[in-house]
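With one protein chain withheld, the remaining protein chains of the complex are depicted in position.
And now, chain A:
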Amino acid sequence: MAEIQLRNISKRWGSFVGVNNFDLTIADKEFLVLLGPSGCGKTTTMRMIAGLEDTTEGDILIGGKRVNDLEPKDRDIAMVFQSYALYPNMNVYENIRFPLKVRGTDPSTHKERVLQAAERVELLDFLDRKPAELSGGQRQRVALARAIVRKPKVFLMDEPLSNLDAKLRVSTRAQIKNLSHDLAATTIYVTHDQIEAMTLADRVVVMKKGVVQQVGSPTEIYDTPANTFVASFIGNPAMNLVDGVIEGGVFKAQNSVIPGLDAPDGPVTLGFRAEDANVVESGGEINAPIYTMELLGDATMVSVRIGGALVAVKADKNYRAEIGDQVSLHVHTDHCHLFDATTGERMGP
């Protein structure tokens, strides 16, 4: 059992707040992703769990035991660093074996366990190489193997894919997901890439400036973002956000009149996703000149400008038009989200 409890943990450096009042219980065997832009405190949170950073306030419990005062080595965790942090003087075999060696586990089991871990990440052919002789993807797999060789209670991964090229990232992502499923350990994964978060996570924590914005399953976060920050951070493209006013259930903004919205009168921010609208011949709720067109292969992305905001809509892949052409867009009002114009918080369900 390795349930992790974070009880109102905070991290401050002088007057600078790194993490503010983070309170969460991470279930045993859960894959939790901490997501946010750089400087949002996600890595700091992970480092506090690892014991590489002290908490200013709050308690961290792993498996029901308070670990605040324990050294990293005594927390039964394994960590994959963004820079991999392989030991440059040791070959791959020795790198993977290192956690077993320094913890004094029975030496007769080392070889078998190292080979097993290396096989899991397809490194058997490289055991004699030094890290400097490996490619980025291979180094990353050594770091993974080193983490899994000991079968710890908790895996911590700090942006493990960010130094890989796009293609390798996809395959390694799949590998990590598969590994974590097989090993059934509690995993905390830090990333700024929302696609990684969506694909890997059981639950996602979206953070901004040290404060948790929303905690939920990828679907919840995608379908019901708690505020405009989450809405603009999740999804590709991000949710369209248009500032306007509600007058008698009708949303009004430049070039846009969207009826059928159940909300009190006043200024609001309207949000909808690119796939929740489509291009129509005429009579759509938004009528504006095309700002840009992007061919994605499976679809065509049509963008218009409303006020300052860029609004992207997914059209059929065969849709063609010129920049500047007038276009009419139909918005599916049942998939619209309304946010408070000043706080950005979600209104209604």
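Note that in this section a residue touches a chain if its C-beta (ideal position, glycine included) is under 8 Å from a C-beta of that chain, and two chains touch if they have at least 3 such contacts; residues count from 1.
The working rule: contacts and distances are computed from a predicted model.
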| item | value |
| --- | --- |
| Name per UniProt, for the chain absent here [options: "Serine/threonine protein phosphatase PrpC", "Acetylxylan esterase", "Cytochrome c oxidase subunit 1" or "Carbohydrate ABC transporter permease"] | "Carbohydrate ABC transporter permease" |
| Contacting the left-out chain in the complete assembly, out of A:Lys11, A:Arg120, A:Arg146 or A:His330 | A:Arg146 |
| Residue touching the undisplayed chain, where the options are A:Ile77, A:Leu144, A:Ala231 or A:Ala274 | A:Ile77 |
| Option touching the unshown chain, where A:Gly18, A:Gly41, A:Pro131 or A:Gly284 are the choices | A:Pro131 |
| Residues of chain A in contact with the chain not shown | 50-52, 71-73, 77-79, 81-83, 85, 87-90, 98-99, 102-103, 131-132, 146, 156 |
